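A single protein chain has been omitted; all remaining protein chains appear in their positions.
Order of writing sets the labels: A, B and C. Residues in every chain begin at 1.
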Amino acid sequence: MAQLFRPGANTLVRAALACVVLAPLLLFLLGMTIVRSGYVTGEGRFVDQPVPFSHQHHAGDVGIDCRYCHTGVESQANAVIPPTHTCMTCHSQLWTNAQMLAPVRESMASGKPLAWNRVNRLPAYVYFDHHVHVQNGVPCAACHGDVRRMPLTRQTASLTMGWCLACHRSPEDRIVAPAREFEGDPYHGRTANDRAFAHAVMAHIVASGRKLTDCTVCHR
Amino acid sequence: MSGVQMRHVRKQSPRWVLPSVTSLDHVTEAVAAPMMDRPAGPRYWIAFATMAALTLAGALGIAFSLAYGPGLWGNNSAVVWGFPIANYVWWIGIGNAGTLISSLLLLTRQKWRASINRAAEAMTLFAVSMAGIFPILHLGRQVYFYWLFPYPQAMGVWPQWRSALVWDFWSILSYLLFSILFFYVGLIPDVAALRDRPGKRGWRRFYGVLAMGWQGTPRQWRAQRRLHSIMAVIAVPLVCSVHSIVGLDFAASLMPGWTESIFPPYFVVGAFFSGFAVVVLIMLVIRWSMNLEGLIVPAHFDVMAKVILASAIVMGSSYGAEWFSAWWGGERGDIRLVVYEFTGDYWWLYLLMLAMNVLAPQLFWVAKLRTNAWALVGVSVGVLVGMWLERILIILNTLSTGYEPSFWRTYAPTIVDFIILGGTLAAFVLLFLILARLIPVVSMYEVRDLLADERQA
Amino acid sequence: MTAVAIATFDSEGAWLRARTRAIAAGHRVVGEWLPYASKAIGSGEGRGGILPWALTGGAIGGFGLFALECWTAIVSYPFNSGGRALLSWPAFIPAPVEFAALTAGIGGIVAMFVQARLTRLTHPAFDWEEVAEASRSSFVLALGCTAGDDANAAVALLANAGATHSRVIGL
Partner (left out) sequence: MSIELDRRAILRLIATGAAASVAGCSPPRQHIYPAVNRPDDAQPGTLTRYATAIPLAGYARGVTGLVVDSRPIKLEGLAAHPASLGATDLFNEIAILDLYDPQRLRTPMFGDRPGTWDGAARAISSRVAARHGEGMVLLTGRVTSPTLLARIAALKESYPDLRHVRWEAVDDDAPIAAARHAFGRPLTQRPRLADADVILTLGADPLGPGPDQIANGRHWATRRRRDPMARLYAIEPSMTNTGAMADRRLSASPADLARACHGLAAALTGDRQAPDLPAPLAVLIRQAARDLAAARGRALVLAGDGQPAEVHAFVAWANSRLDAPVDWIAPVDPDSTPHRESIATLAADMRAGRVDTLIVIGANPVYAAPPALGFAEAMKRVPLIVAAVTMPDETSARAHWQLPLSHPLESWHDCRAPDGTASIAQPLIRPLYDSRSAIELVDLVGDAAADLDGYARVQQSWANLGADGWQEAVAGAIVPNTASRPAVVATAPLVLPPIDTTFGPAIEVRVSPTLYDGRFSTNAWAQECPEPLTKEVWGSSARMHPADMATIGIGDGDIVRIAQGHGTVVVPARAVRGQAKGVVTLFTGYGRRDTGAVADKIGANAWMLAGGGPAHVSKAGEHAPVLTTQHVFALDGELAKLYPVLRPDEAMAPAKAQPTLIPPNPPNQDAPPQWAMAIDTDICIGCNACVVACQAENNVPVIGPDEIATGRVMHWLRVDRYDVAETGAGFQPVPCMQCEKAPCEPVCPVEASVHTAEGLNAQVYNRCIGTRFCQANCPYKVRRFNFLDYSHSSVWGEAGDSSVKAQRNPEVTVRGRGVMEKCTYCVQRIAAAEHDADAQHRPVGAVQTACAAACPTEAITFGRLDEDGAIRRARANKRHYALLGELGTRPRTTYLARRVNPGNEA
């Protein structure tokens, strides 16, 4: 009887068997990488804005304090995007007819709000509270990066649950002394002061019996 | 089939292959010819079309359920589980029997398994596949079923290993894949035979690939036989544990009527029970449709009927044990439940269930009925209905009368529930119809072995 | 070796008879093909076991999964689930047991493929149609011969032993 298969068949079938085992494994690894990539998480993503607002210019060069616009950050959950009115406090004097500020003036005139595009986006079922973080020494930069160096605002963290947990599991080395929360790069050169405050906060958390990895800390 | 009452055989030392089968080649031809040479007749295609249509209907039912949610079913706020879970338990039960039969009989050197084990194992594969649909389908958010699998999520959370549902996940997965391997190991020599048998080249190449270059040298036979028995040794505890775990879905709770240590064993017996019923039906159909009277003989049915009878008795006593332990334990909740079983909203279903599972099989005390086709069909179907009722009643009776009377609710299934159940039944048959055209439904090499033995004796 | 004498037998008995005679007559058995696992070939236990492979596979799967359970439940993200202990080992057992069975099976089948020399879809033996007979109905016996007359003797021997068919294949 003649051979049913060509000699190559043996190798072929062995290769095939190998694939049966390896292919799913590879696909799995590929998936794991993709979901963690910026492509999915949006880490490092720039977002166009109706007005090309530069944190570098306002917060960095001019040196306006974060809290001047984000008025809620120390007192409530929502850090607050400033109303058009806030922009106009300066821009009614400065650059009063700069083309790039036209939308701001238009909004002030028409009373129609500016539609800023969200940069740091959390799912709707995640409840983040700004003031409890800031008041306990978690600097803006921990999540938002050094906005003083951002001509256009960029998402600097992956904002995945795993990323949040990393900090909630060991906050102490993310906490800085009260004064430094609003610095651009507070983690650069941590002082004994920082460590002392971090220690105090940790002590409070432990004493309060709160568990920062409880689901209800973020989800309701 | 030729004559409802099969020609009865002498009790002592039954012959498992009729004298009509003379040579080894005869065995191969008897099994392979109808499959490879003869085109499928109109009867086949009619059956195929009907089953395909019903399967499609079931698929639609599932599609709608996925689109609109579990709200399409009869489940309510108290009876949160309904058909899907019952179907799952029922199918997995049927699925258990196949591998159990084949492996248990292999270990106990039951020669007669030769002609039924292939079909039994195939039944396992298909039944478990059907069962596998339901745990996913019954979820509220089916798209996230994979959260039961422990992979490094970006969320940083893992499955909750204490949940019986996670155990389920692993047992179905393991059992399905294991059964496929077991099935394949037993299949290799036969596909090799089909490869070497004159026929269309394309098909022969197909079988050639499946055979993986099997030649039948003593070395290969030794390896194959050794692995087969090792897998059989693993299969027996695996099968039992799989259905024990299904039992634990209920037993590992604190609802009256569920928290019963008897559940695991009693689920296993139930599985064996319903599985054998299906095997009987399948063997009857194969024997009749593929004219395998020579290889599947009355003695086979006689033995299987005895097994069904035995398990019916065990089932009966398990029910008895349930009632007794309720009374003996004195737990008010359990007593109330037993009373509810007989007097509550589902009393007639419960009595029907007892009739089917315990009384009907008693017919097999009569020797003649054990080989009477209609009796076999009737009892087997009865047992299947009875076992399905048992599964659904386990859910309904407990969930309809929980600890809080203010939240007692009765359950009524919807048309969608029935469509989906029917769909899986049809799909099961459909798969078998396809299988019958693809691979030998009787293990040829084992029957050769058996034949050789009997001829020497 | 220059030739092979090959013959088919329709029964286990005939094949065994021929086999013993051939060996007695000093012939070398170069190949045998059987339609089913005859008891005569023995179980061959001890020679390259499959069991060790299966056991290893099972151990890896079972203990591996159990370890994963413990790590996730105690180290990676401990939860208070109904006040149960973090290391609820009894509840951690079922899944690994099931999984171990699967991996054992996989280990076994790999071993079998190796030992049975499978995945050889093309093989010289397939050139002899007698081999094709084997997988369906016949016992096939091939003896290695050195010279022509030797081959003829072998064929004769096989024929006398009750071969349904026998011939010489020159190499």
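Simple rule for what comes next: a contact is a pair of C-beta atoms (placed from the backbone, for glycine too) under 8 Å apart; a residue touches a chain by one contact, two chains touch by 3 or more.
Computed from a predicted structure; not experimentally measured.
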Remark   = Output for the hidden chain's shown neighbours is A, B, C
Task = Can you work out which residue in C:3, C:50 or C:91 touches the chain that's missing from view?
result = C:91
Ask   = Pick from A:80, A:157 or A:202: which residue touches the chain that isn't shown?
value = A:80
Query = In the full complex, which of B:34, B:58 or B:74 touches the chain missing from this view?
reply = B:74
Note = Residues on chain C facing the left-out chain by the touch rule are 79-85, 88, 91
Task = Since one chain isn't shown, list which residues of chain A touch it in the complete complex.
result = 71-72, 74-78, 80-85, 107-108, 111-118, 121, 123-125, 127, 129, 131-132, 134-136, 204, 207-211, 214-217, 219-220
Query = In the whole complex, what residues of chain B lie against the chain that is missing from view?
reply = 68-71, 74-81, 138-142, 144-145, 147-148, 157-160, 162-166, 169, 249, 252-255, 332, 336, 399, 402-412
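Assume only the chains that are shown with their structure count from here on.
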Chain ID, smallest distance between chain and overall C-alpha centroids = B
Inquiry  = Could you work out how far the Cα centre of chain B sits from that of chain C, in whole Å?
reply    = 29
Ask   = chain A to chain B: how many Å between their CA centres?
value = 53
Query = Which residues does chain B have that touch at least 2 chains other than itself?
reply = 156-157, 195-196, 208-209, 212-213
Key: Set of chain C residues in contact with two or more other chains   = 77, 119-122, 126, 131-132
Ask   = Residues of chain C touching chain A in their complex?
value = 77, 119-122, 126-129, 131-132
Key: Complex contact set, residues of chain C against chain B   = 10-12, 31-38, 41-45, 49-51, 54, 58, 65, 68-69, 72-73, 76-77, 79, 81-82, 84, 88, 91-92, 94-95, 97-99, 101-102, 104-106, 108-109, 111-113, 115-123, 125-126, 131-138
Query = Hey, which residues of chain A end up touching chain B in the complex?
reply = 1, 4-5, 10, 13, 28, 32, 35-36, 41, 158, 160-162, 165
